[in-house]
Every structure is written in C-alpha cells, then in structure tokens.
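Structure first, then comments.
For this view, one protein chain was removed and the others were kept in their places.
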Amino acid sequence: MDNPFFTNKGPVKISEILDILNLKSLNLNIEQLVKNVKDLQNAETNDISFFHSKKYKNLACNTKASFCITTDTLKNDLPVNCKPLIVENVLASTSMITARFYPDSITDNFDETCENINQTSFKDKVKYGKNILLGSNIKIGTNCSIGHNSIIEKNVVIGNHCNIGSNTIIRNSIIKNNVKILDNCVIGKHGFGFFPNKKKNSRYPHIGIVIIEENCEIGCGSTIDRGSMSNTVIGKNTYLDNQIHIAHNVKIGQNSIIAGQVGIAGSSIIGENVRIGGQAGISGHLKIGNNVEIGGGSGVIRNIPDNTKVMGYPAKNIREFLRDNKWYIKQL
Amino acid sequence: MDNPFFTNKGPVKISEILDILNLKSLNLNIEQLVKNVKDLQNAETNDISFFHSKKYKNLACNTKASFCITTDTLKNDLPVNCKPLIVENVLASTSMITARFYPDSITDNFDETCENINQTSFKDKVKYGKNILLGSNIKIGTNCSIGHNSIIEKNVVIGNHCNIGSNTIIRNSIIKNNVKILDNCVIGKHGFGFFPNKKKNSRYPHIGIVIIEENCEIGCGSTIDRGSMSNTVIGKNTYLDNQIHIAHNVKIGQNSIIAGQVGIAGSSIIGENVRIGGQAGISGHLKIGNNVEIGGGSGVIRNIPDNTKVMGYPAKNIREFLRDNKWYIKQL
Partner (left out) sequence: MDNPFFTNKGPVKISEILDILNLKSLNLNIEQLVKNVKDLQNAETNDISFFHSKKYKNLACNTKASFCITTDTLKNDLPVNCKPLIVENVLASTSMITARFYPDSITDNFDETCENINQTSFKDKVKYGKNILLGSNIKIGTNCSIGHNSIIEKNVVIGNHCNIGSNTIIRNSIIKNNVKILDNCVIGKHGFGFFPNKKKNSRYPHIGIVIIEENCEIGCGSTIDRGSMSNTVIGKNTYLDNQIHIAHNVKIGQNSIIAGQVGIAGSSIIGENVRIGGQAGISGHLKIGNNVEIGGGSGVIRNIPDNTKVMGYPAKNIREFLRDNKWYIKQL
C-alpha cells in the first residue's frame, strides 16, 4: 500500500505488542523488533499482520509477516514463518497495534499547520482565490487553481492542471493531473470506522489515503473518505456528480460515471466503465465488475459480474426487474 | 422542554391572543395574563397549549394549561381548568401565538453578532484555526478545538474536550463533553416546518434546540435541524456518518450507529443501540424501538418494535424480506 503520509513510529518490541494486547509472552524472543503493521499481502519479514476471516485464507497461507493477529480457529492457515497472536477480536486488536505504529492516523481535528497561501512559496505558482489555507507537506504542480476559502490541509500532492473549487477541504490525498474537484467537498478525512462500545466507541486508525487518478471530476458537496488499512482510489477519467459519498477503502475503476447522491459503502471495489444512476447505493465489501450499469435508486447488496445491467432494491438483473414490473412497463 | 435560548416576550393578555386568532371574547376575563406557550405535557397554570389530534387525548385530559387551542371536535377531552379556544387550523393558530411569545425563533438569517474569535475572551481558552466567528451567548468548555472558517453562531453551549471541524456552522445548540462534529455541517437551523399557502408559505417558529449528548460524532456535510415545539436530541455515544440529515424534533437514543446519507424525517423517535445502514430513510412521527437494525437503503414507514431487524422499501422484518427475495438469496 502506498502510504506516504503517516509516520511509522516503529520498530516496536514484540514484548510491547504483547503488553498492548494483554497476551502472555508465549515462546517468543521478547526483544525482537517489529517494523510495521500491514495487511497479509503487503507484510514483509519482521512485520505484523492480521487475519480475521476465512475469506482471506489464500493470502494468509502466503504471507511473509513474522507475526499475525488472529483467532484460534484461523491460526492453522498461517505459514510456519508467521507466529500467530491469538486474540478475541482481531480487528479491535489490530486497531490498537496500528495506533501504536501510526498514532497520527486516528484523529482528524483541524490542521494547525495551515497558513494563508500568501505566506507560502505557492503564492507565485498557483492561481488562487481569497482566504486559501495550506498545511504542511503539500506539493502542487503547474497550472493549478484553488478557489476561495478552500483548505488544503497537510499531506496533499496535487498534480498539474488541476482545479480545486471553493469551500473545499482536502487532506491525506494524492490528486493526479487534470483533476477537477468542485465546491464544498471534503476529501481525505477518516472513514466511519470504529469499534462500538457501550461507554465510548473507539476509532480505528485510518492509515490509508485518497488517490484520485488523472482526468477525474468530483462534484459539489461530495465526500471521499481515506482508507483504513488500504487506500480509497478513484480511477482515471471517472466523473462523480454532486453530493456523492465514497466511503473508506473503496476503489473505483477508470472511465466510470456516477450520478448525484450515490453512496458507496466501505471497501467495495467498482470496475471500469461502470455507470451508476442517481441515488443508487452499494453496500460494503462488494465487487462490481467492469462495464456494469446500475439503475438510479438501486440498492446493490451483492457482487455484480462484468457486463451486467442491474436495477431495483435489492438490485437484480434488468431482465428480472422488467419481468417483475411487467404490469408497470406495459403502461409506459 | 429545555429552552434556554429563545426569550419569552410574554406574559400576553388573553385579549391580545384572541385578537391574533380572530376570536370573539367568549366568557373570558380579557385582562388575564398568559405566561407562555407549551405542549400539553409541559404547560402549567396560566400557560396556553394546543391539542390537534386524538392521538394526544391522554395528554390533553391531564394538561395543566389554562388555555388550549383546539377544535370543536376535540374540546371535550380537555379538563375543566383548561379553556378551549376553537380554531379551524390548530397548528397554524399555535404558530401565530408562538410567534407572539418567541418572535426571535422564526427566521434564521446569518448571525450579526458574530465577531472573530481573536477579539473575544475565548482566544486564550480554545485551540482554533483561521477565520473563526463566534456569536453572542456562547459557552465553550476546556480543551476544545474549532477548525478553520467555522461559525459558532449565537446560543451555543459546548462542553469539554469537543472538536469542531472546519466550515461548520452551529447555532441554538447544546453540545455535551467529548463530542466531535466534523467539517461542513450545519447544526441548529430551523426545520422544514411551515404552513403552505398559495401566495406565500408561512414559517412556523422553531423554539426547540439541538442537544448532542456526550461522546457523539457527527460526520462531514451533515445537517441537524433544531426542534419546533420540542428539542432535537442525539443520544450519548451515538455516531453519525457523512451527509446525514436529521430533521426537527427527532430524538435518537444512545449507542446508535447511523451510516452515510441516512435521513430521518421530523419528530421520529429512534431507540438505543439502533443501527441504520447507509441511505436508509425514516418517515416522520415514527417510533423505532431499542436494538433495532435497519438495512441500508430501507424506507421505514411505520413503527418498529424493539429488537427487530428490518429491511426493504417499505421496510419489513428481515425474515419476510428474505422470503420475498428467496430466488434472489439463492443465487448469492
């Protein structure tokens, strides 16, 4: 995972990790250093990973991680090089460990490093409106504009020929060339991810970022949350209309067209050349294929294969939708 | 009802009230003073109340109000101590009387009392960004932050350890401890309540406020309207995702979790430990029990008892939803 913005406070001794998880020392060398926390696929030797669902068995078998937070049931799928740390709630434990490595990724209070663009080196490079604030660790390419009252908070890379609207807030994001982000958007805030707790919910860290590829357009009033353990990605030449909500870890392929007020829940993967009608909703953790068309107002609650047209709530193949509404269609 | 912000311009002579309602003097002592306008339950001696639906018969029987705006059909349910004022449209008449007592509660134009936080006594107490505006009658506790361009308009109490995002507007609200309100929200504006009129609709007063209890989080781009004759309340430790709309008088219990783009229409009561999936909508004046789960995209148009899981439009019990979509589920 591309994670240029959050500083890894590791390495961390395995003894400290055991303490955080309230685990006994097992048979480990408690002085061993753990370098980073990553998902099963990206973890390397001396990293710690997590494995919480059979769904990821194939990835678990092949992980290079030296440690893995998991359950008693799942531990046997891990390779010999990877020592299981058995816990009750894998995701909650992973969250605690991620917070140890990346303490800056949990809260998203306003960026105190911001100053007026007038007082930065960008004042001669960017075309800008009134009252623009820029945080630390920002790069902006050539021929870009930023509208009035917008805030480019810390950790943002903007390519060439990009236009940011007014009243828009961006952080922890990489915006490629020729992207337009219109007014009143919020891009790169943490997702709606937390562990419910009767007294006080606890947020999990969001170490992912938002990546908006070349030639995209994001409509007014849209929100795109950054990822938790992976990135949120909008593919090349994909256009989003107004008031759209893209949750954490979502990935949208290139050349897709998404109409107003659509919502895509966490971790869903949308293919290329996908068209989504207004107000449609897509549940979390789904896979929508390439060249899929989703009718306006649909509620998608399962995977959709390539080249399919669906409509309805729950969304079904357009042929089935028309059959079920035959009386209706006849009257058209 | 907790109503600390709107000034009661009463007492008002009953003769003036009769004039406003275009009623004859009846057999009343026209010099009698009316202290306040309240709902049936909260009204006290010398207050005026209103009774517009059989639904509230029990409350009407027991009201302590000295006067009650009602209809000829309903008047007999009132106790002897309460004199009925018979009108054609109870709510429109109540609105006119409420406007007399609380003239400041009707319009929500921008707050002219605002000044930059730099020029207020909060400048040494609160951590704040650029261009923050504060109105009159504001209290802010310890260890709070307010992001760039946010406007805390008049009549706001913020507890300790609260974080307000950027570009957010708040008025007429009480925010308890440990609350986070993210970017681009509008909290505490009047609700969508008015009397339709062919020439020019007339707004009714909103004398309620918004109360956000401890440990809540409100996502980016959300709107929470204040109440008309009661308050809008978000219970303790309840989390709202992005782009949610909570209408006037809604009450949400504690430990609830509400996903992105959900809308809850006016005066509905949501229980504790309720989970609502993305884009679900709940009609007005409903009661959703404790521990209810509402699937994403659902449209709820009737009351839901405790401990129920519903889905669909109209939302039905999850078992019925699955039965009706059996062919669909089989293919999963």
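Chains here go by letter, A and B, matching the order in which they are written, and residues are numbered from 1 within each.
Note that in this section contacts are C-beta pairs under 8 Å (C-beta built on N, C-alpha and C of every residue); 3 or more make two chains touch, one makes a residue touch a chain.
Here the structure is a predicted model, which is why all the values come from computation and not from measurement.
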item: Among B:24, B:200 or B:326, residue touching the chain not depicted; value: B:200
item: Options B:131, B:155 or B:232, residue touching the unrepresented chain; value: B:131
item: Option from A:184, A:249 or A:283 whose C-beta touches the chain left out; value: A:184
item: Among A:14, A:133 or A:146, the residue in touch with the chain that has been omitted; value: A:146
item: Missing-chain contacts mapped onto chain A; value: 127, 129-131, 145-149, 163, 165-167, 178, 182-184, 215, 217, 219-221, 237, 239, 241-243, 255, 257, 259-261, 277-279, 296-297, 312-313, 325, 328, 332
item: Touching residues on chain B - with respect to the absent chain; value: 107-112, 114, 116, 131, 133, 149, 151, 167, 169, 184, 186, 189, 192, 194, 196-201, 221, 223, 225, 243, 245, 247, 261, 263, 265, 279, 281, 283, 299, 301-302, 313-314, 316
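Throughout what follows, only the chains that are shown with their structure count from here on.
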item: Chain A on chain B, rotation in degrees - Cα superposition, rounded to nearest 5; value: 120
item: Whole-Å separation of chain centres (CA-atom averages), chain A against chain B; value: 34
